[in-house]
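Note that one protein chain of the assembly has been removed; the remaining protein chains are unaltered in position.
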Amino acid sequence: MKRDIELAVQPPAVARPPRRSHFTPARIGIYLFLISAALFFLVPLYVMLVTSVKPMAEIRLGNIFALPLAPTVEPWRNAWQAACTGLECEGIRGGFWNSVKITVPSVVLSIALGAVNGYALSFWRPRGANLLFAVLMIGAFIPGQVMLYPLVRALAAVELYSSLPGIVIVHIVFGMPMMTLLFRNYYAALPQELFKAARIDGGGFWRIFFALMLPMSTPVIVVALIMQVTNIWNDFLLGLVFAGSDNLPMTVQLNNIINTTTGERLYNVNMAATILTSLVPLALYFFSGRWFVRGIANGAVKG
Amino acid sequence: MVAVRRPGSSLACFSAYLALVPMAAVALGAYVLTILWTARVSVSSSRIFPAGDFVGLGQYERLFRNARWLLSLENLAVYGLLFIAACLVLGFLLAVFIDQKVAGEGMLRTVFLYPYAMSFVATGLVWQWILNPELGVQQVVRHLGFDTFAFDWIVQQDKVLYTIVIATVWQASGLVMALLLSGLRGIDEELWKAARIDGIPKWRVYVSIVLPMLWPSLSTAFMLLFVMVVKLFDAVVAMTQGGPGTASEVPAKFIMDYLFGRANIGLASAASIVLLLTVLAIVAPLYYARGKAAQRGRS
Amino acid sequence: MANVSIRNLQIQLGANKVIDALDLEVDAGEFIVLLGPSGCGKSTLLHSIAGLNDAAGGQIRIGGRDMTYADPKDRGIALVFQSYALYPTMNVERNMSFGLRINGTPKAEIERRVARAAEMLQLGPLLKRKPAELSGGQRQRVAIGRAIVRQADVFLFDEPLSNLDAKLRTELRRELKTLHRQLGATMIYVTHDQVEAMTLADRMAVMKGGVIQQFDTPDAIYRAPENLFVATFLGSPGMNLFEGRIDTRGGLRFVTEHMALDVAHYPFRQPPTDGQRVVLGVRPEDVDVAADGHADGFYRAPVALVEAMGAHRVVWHSFHGTQVAAIVQDDRPGGAFALRGGQISLFDATTTQRL
Amino acid sequence: MANVSIRNLQIQLGANKVIDALDLEVDAGEFIVLLGPSGCGKSTLLHSIAGLNDAAGGQIRIGGRDMTYADPKDRGIALVFQSYALYPTMNVERNMSFGLRINGTPKAEIERRVARAAEMLQLGPLLKRKPAELSGGQRQRVAIGRAIVRQADVFLFDEPLSNLDAKLRTELRRELKTLHRQLGATMIYVTHDQVEAMTLADRMAVMKGGVIQQFDTPDAIYRAPENLFVATFLGSPGMNLFEGRIDTRGGLRFVTEHMALDVAHYPFRQPPTDGQRVVLGVRPEDVDVAADGHADGFYRAPVALVEAMGAHRVVWHSFHGTQVAAIVQDDRPGGAFALRGGQISLFDATTTQRL
Partner (left out) sequence: VQPPPAAPLRATVSHWWTSGGESAAIRQFADAFTRAGGQWIDQAVAGADQSRASTINRIVGGNAPVAAQFNTSKQFRDIVDQGLLNNVDDVAAQGSWDKVLPQTIIDVIKINGHYYAAPVDIHMPAWFFYSKAAYAKAGIKAEPKSWDEFVAQLDKLKKAGLIPLAFGGQVWQEKILFDAIFALVGGSELYLKIYRDRDIKAVHSPAFRDVLVKFKALRGYTDPGSPGRNWNDATALVVSGRAGVQIMGDWAKGEFTSAGQVAGKDFGCFPGFGAKPPYMVAGDAFVFPKTAKPQIVKAQKLLAAVMTAPGPQAEFSARKGSIPIRPDVDMTKLDLCARMGIEIMQDKSRQLPNAEMLLDPDLNGALQDVLTNYWNRNETPERAQQAFAQAIKDNTW
C-alpha cells in the first residue's frame, strides 16, 4: 500500500534518464578524433588510388589530388598481369604463389619459435637464457644487409642457399628478436600464479605451453601475425638473395615495376601494383579483429 | 641425491633448455657470428669482398673524419626521439579510442594499419608528392586563397627530417596501436569497474592505471620502434634520398651506400659496429634498470 | 544518508538471468546484511546497485533519485570488490587515495583519511608496497581501505572480511560498526559469516537464486524463518527438521511415528488442518540433552558424533534415521534429547512456507 | 601417505624475510591446520612446501626424501591457491581435469573423478562455464575441485572455504574430512575459521610473523595456550586477560587491585615467586554471569555491550577499564561476573610465556 502511494506521488514529469545514450559529447569526441585520424591516414591512399586510375599523361600534369579526368583500369590490369619486369611481362601475379610458399612456413615457424622463446624466458628462466636474449636484442639492430654476406656463406656451407628452406631459415633468423621480445613481454604481464598452478598440476614445459599459455596468447599472436606476415610478405631483398630463382616472391616483381632507376616510370601501374601486393596483409588486418579478445585472463586470480 | 638442485638455481627443466636450442643457434650462429665477422671486416681494407688483411682502426678513423657519417648520427638522434615519441603517443591514443567499443572497429583498425602493409618505395613517393611545395599540400592550400601559406619542409635542410618523421609515424603508429590494443584488451575488467566506482574519469584511468599496466607492451613497442629508427632506410631513400644535400642522411643509408653502391664493406662494417655500440650504450642501461625493477617486482 | 529502493530489478549476465524481479527497500542509514548461498546473486546485486551491471529491467533509486542508468560515480556509493580489484601498479597508499585525489580532496585531508584507514586496517607498515607484494588478507584490507576513505552515501561491502583472521575480523567488524554510526551512511554488506551478519545487521536479507527469501531483523529471521530454506541456511548447524503431521484430535499436536509434541501455543498464521503434512524445526541450541531418556519429554537416541567447537560442542544424535544436533555448553555426554516447545518453527511440507 | 618434515626453513620474498628458521614435523596422514594472523606467512609456507618459492636455506623433506629443490610436480602435492589461479581459457571441467589429463589418467577415470568432485562441490551445472562467468564462491570451489581430483600424497589448502556460505562450508568441511580418511593423505590446511580449525585438525600450528608459536592438538592449544599471543588469537572473543601479581603469602593467589583468585591448584611448570608479575587469562565461556555481585566470587561490573550471536550471546562487562567478555547461552542480563578457577591460564608478564 505504502509503495503504491509513493508511486502515485512521484512526479511523472521526471524523465527517466536515457538508457546509455550513444551520442554523449564524449562519444562524439571519440568519433571525431577517430575520423579525423582516419582521414589523415587515408590521404596518401587517396593519392595512390587516384593516381592508379589516371593515364600517365594526366599524371604528368602534376595535380596529385585531382580526380582522374579519364579514369582507366588499365594500370591495374597491367600491374596484375601485363607489366614488364625484365624479360617477362606478366605483372606481379607471377610470384604470388611463391610468396605464399615462403610466407606461410616462415610466419608459422617464426611465431612458434618466438612464442616458445618468450614463454621459456618469462616463466622458466633457464640459466644463461637472458644472455642469449640480450644478444638477440643487440642483433636486432644490425642492418639486415650487413648480415647478407655471412648468412649466404653459412647457408651455402650447409647447402641450403637458394632454396625454400634457406629463405625460411633466414626469415626466422631476422624475425626471432622481435618475436621473442613480443611474447616475452606479453607473458610477463600474465599472472604468474597461473603458471604455478599448472606446475603443481604436473604440467611440463610443453604441456603448459600448449594447453595454457597458447590459448591465452591470441591477442599477441595476432600482433605477431601482423608483423610477420607484413614483413615477410613485403620482403624482397632476402627473397631475392636467398630464395633461389625458382622461388622469387612477388615483391621482386613489384620492386621491378616500381623501382626502376633509369627506365620510364609508370606511376599509375606502380600504385596499382603496390596496392595489389598489400592486399594479403590488409585482409589479415581486417579480419584479425575477433582475436583481439577482451579480458583474456578475467576470472583467473583473485587480488 | 634425488632431484636435488642447488639453491638459487632457476626453474628450468631439460625441455626448457631444449626449446631454446633454436634461439641459441640463431643468437650464436647468426648474430654473434655476424657481429664478430663484421668486427673483423671493419679492421680490414675490404672492398666488395672481405679481405684478410689488417689495417688497424683505419676505417674507423676514416669514418669519423666523414662529416656525412657524423651528421647521420646526429640526424638519427633527432629523428629517433621525435619518431618514437610521436608513434607511442599516437599509437596509444588510437588504441585507446578504438577500444571504446566503436562502430566499424575492424575498418578503422585496418585504416590505421594499412600504411604498414605498403612498400615505402611507393608510399614514400606519394609522401614526396604531398609534401612537395609545387605539387602537394602547399599548392592546394594556396589555391584555396592562402597565398602565403608555406609547407615546404621537405626542401628545407633544417626541416626535412620532420617530414620523414611524419611519413614514418604515419607508417608505424598503426602497428603500435595494434600492439597496445592487445595489451589493453588483456586488462582485467574488474579494474575498470573499480575505477568507475572510484569516480575516476576515463582518461585518467588510462593515464594512471592502464598506462603503467601496459608497461610490457610499451617496452615492446619502444624496442620495435627503436629498431626501426636504427634501421631507417627505405623512407629516406624513397622520399629524399638523404637530401637536400645530406640533410636527411641516416646511418643505415650510409652503411647501405658503402655496402653496395660504393663497394666498401670495410667502412660499412666499421659503421655498423659503431652503430651497434651506440645502441648498446643506450639500451644496456635501460635493460639493466628494468632488470633491477623486475627483480624487485617478482619472484 | 540515502535510502536505496530497488523495484522489480532484472539482471542478465551472459545467458543467465541472475536476478529476476527483485525488490528491496533499504532505509537511509540502515545497515543491511545480504546472506545467501554461493552463486545466488549477491555480488550481482551489489554491482547492480553500484551501476556496474546494466539492468535489463526495473528501477534502482538511491536517495530518492532514479539511478537505474546513472553512472557509478554519480551514485554516491563505495564498493569493496569480492575480488579486491586493486590497481596493480599503485602502492597501497595510492590505491586508497587515488579516488580522493581525483575528486580534488585537499591533500591534508587525503593524508588524514588514508592514515586513519591504514591505522584501522593495520596497514601502516605496508603503505609503500604494491599489491603483488601483499598477502591475501592484506590485499583484502587494502580493498576495504579504498572504499572507506571515501565519504559515500551508500557503502557496499562484498565479503570484505572473508580472508582475515578471527581476531582482526572481530576488530574490524567493530570498526565498521563505529564507522557506520559516525558517517550515518547506508551500508549493504555481503557476508557468509553468520556471527558477522548477526552482530552487524539492522536488518538482514536472505537470498536464494536471485530472489530475496526473507528480509527482517537478524533475530526475527533466526527465530522465525520464513521458509525451510532460511531455516536450514541459517545457524551452524541449521535447524533440526522433523517431518510429521498436525493432529488436532485432543489438542493441537505435532506427531511423527516416533514423536509427539504439543504445539497448542504455536502462533499459527492460519489455523492448521488435521492431518496437514508439516515440518517442525528446532534450533540445536533449543535441543536439551540428557544422559538417558528417562526424564520427561526426552527421546533416547545414540550419539553419532560430537564436534568440539572450542566454546561449545555439537552433539549429534541419531534418531530413527535423522541426525539431530544439539549445542551443549558443558560436557554432558548425551544419549537423549528433548525439544524446547517454546522455540519451535512449523512449515508447510509442500509450500515449505512458515505456518 | 607421506610425512612432511621442514627444518630451519628460510624464505625470502623480495626484500622481506618472510620465514626465518621454521621447523615443522607433520606425520604421514595427519590433518594439520595452520592458523595465524593475516600476513604471518601461511601462504608462503604452503607455497614453499609445494616448491613454488625457492628456499633461501633449510630443508624440506616429503615422504622421507629431500625435496628442498625438487620440481613441484615431483613432490606429490596438490595445492588450492588462496587466489584460486584458475585457468581462464578452460571451462570448469577442464580446469579440474587438467592435471589428470597431464599425467595420463584414463579418460573414464578422469570423468569419474571430476563428476565426483563436481557433485561434492555442487558444481554440476557449471561444468561448461569459464571462470569469468562464475561467482566468487563458485570459483573457489573450482579451485578446490582442481586439487581434490588428484591423488596426491600431501594436500595443501590455502583458505579453501573462505568465500562459501556457512551451510556449504559445513558440508564441505565434512567432505574434506571424509576424503582425508579415504585417501589417508597428509593435509595441511590454512584457515581463519576457528570452528573449521577445531573440527578438522589432528594438530594445529599457530603462526605469527613467520614463526610457529604452538603446535599441538586443537584442544590443548585452546585450553592451554603457550603464550599470550595464542591465548588472545584463538577464541572469539579471545581470552579475557587480567594483569596482576602472584601472592604467595597465605596460599597461592593471583591478585590485582580489584581481584584476588586462588591459583593453588594451577599446574605451574616452575614454582612461581612472590610478587611475580603475571597475566591471568580466562576464556569467555569460563566466565560466569549473574545479575548482581552478591553471590560468592562475583565481581560487580556494568554491562557495556551485548552481542547476539544467534546460538549464544556475548556479554561485555566493563571492569575497571578492562572489557571482560562472557559467553552466555540463555538470556541472563549480566551485571556481575565470576571466573571459574579450574579453567584459567597464567602467563609471565614479561616473556608472555605460559607459566
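Residue numbering begins at 1 within each chain, and the chains themselves are lettered A, B, C and D in the order written.
Assume a residue touches a chain if its C-beta (ideal position, glycine included) is under 8 Å from a C-beta of that chain, and two chains touch if they have at least 3 such contacts.
Just so it is clear, the model here is predicted, and its values are computed rather than measured.
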>> Touch as defined at the start, partner being the missing chain; which of A:Phe41, A:Trp76, A:Tyr161 or A:Phe174 qualifies?
In response: A:Tyr161
> Which listed residue (A:Thr51, A:Ser110 or A:Asn256) would be found touching the missing chain in the intact complex?
Replying inline: A:Asn256
>> Touching the hidden chain in the complete assembly: which of B:Ser45, B:Gln100 or B:Thr278 does that?
In response: B:Ser45
>> Applying the definition given at the start, please give the residues of chain A touching the unseen chain.
In response: 56-57, 60-62, 83-89, 145, 148-149, 152-153, 155-156, 161-162, 237, 240-241, 244-245, 252, 255-266
>> What does the interface between chain B and the hidden chain look like in terms of residue numbers?
In response: 45, 47-49, 62, 65-68, 125, 128, 132-135, 152, 154-155, 157, 160, 239-247, 256-264, 267
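Note that only the chains that are shown with their structure count from here on.
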> When the centre of a chain is set as the mean of its C-alpha atoms, what distance in Å lies between chain C and chain D?
Replying inline: 23
>> Using Cα averages as centroids, what's the distance between chain A and chain B in whole Å?
In response: 15
> With chain centres defined as C-alpha means, what is the inter-centre distance between chain A and chain C in Å?
Replying inline: 54
> Touching two or more other chains, which residues of chain A qualify?
Replying inline: 204, 295-298, 302-303
> Got the chain C residues that touch at least 2 other chains?
Replying inline: 82-83, 86, 134, 136
> Inside the complex, what are the residues of chain C that reach chain B?
Replying inline: 47, 50-52, 71-73, 77-79, 81, 83, 85-90, 98-99, 102-103, 130, 132, 146, 150
> What part of chain C is in contact with chain A in the complex they form?
Replying inline: 54, 66, 68-70, 82-84, 86, 131, 134, 136, 139
> Touching chain D in the complex: which residues of chain A?
Replying inline: 191, 193-194, 196-204, 207, 211-212, 215-216, 295-303
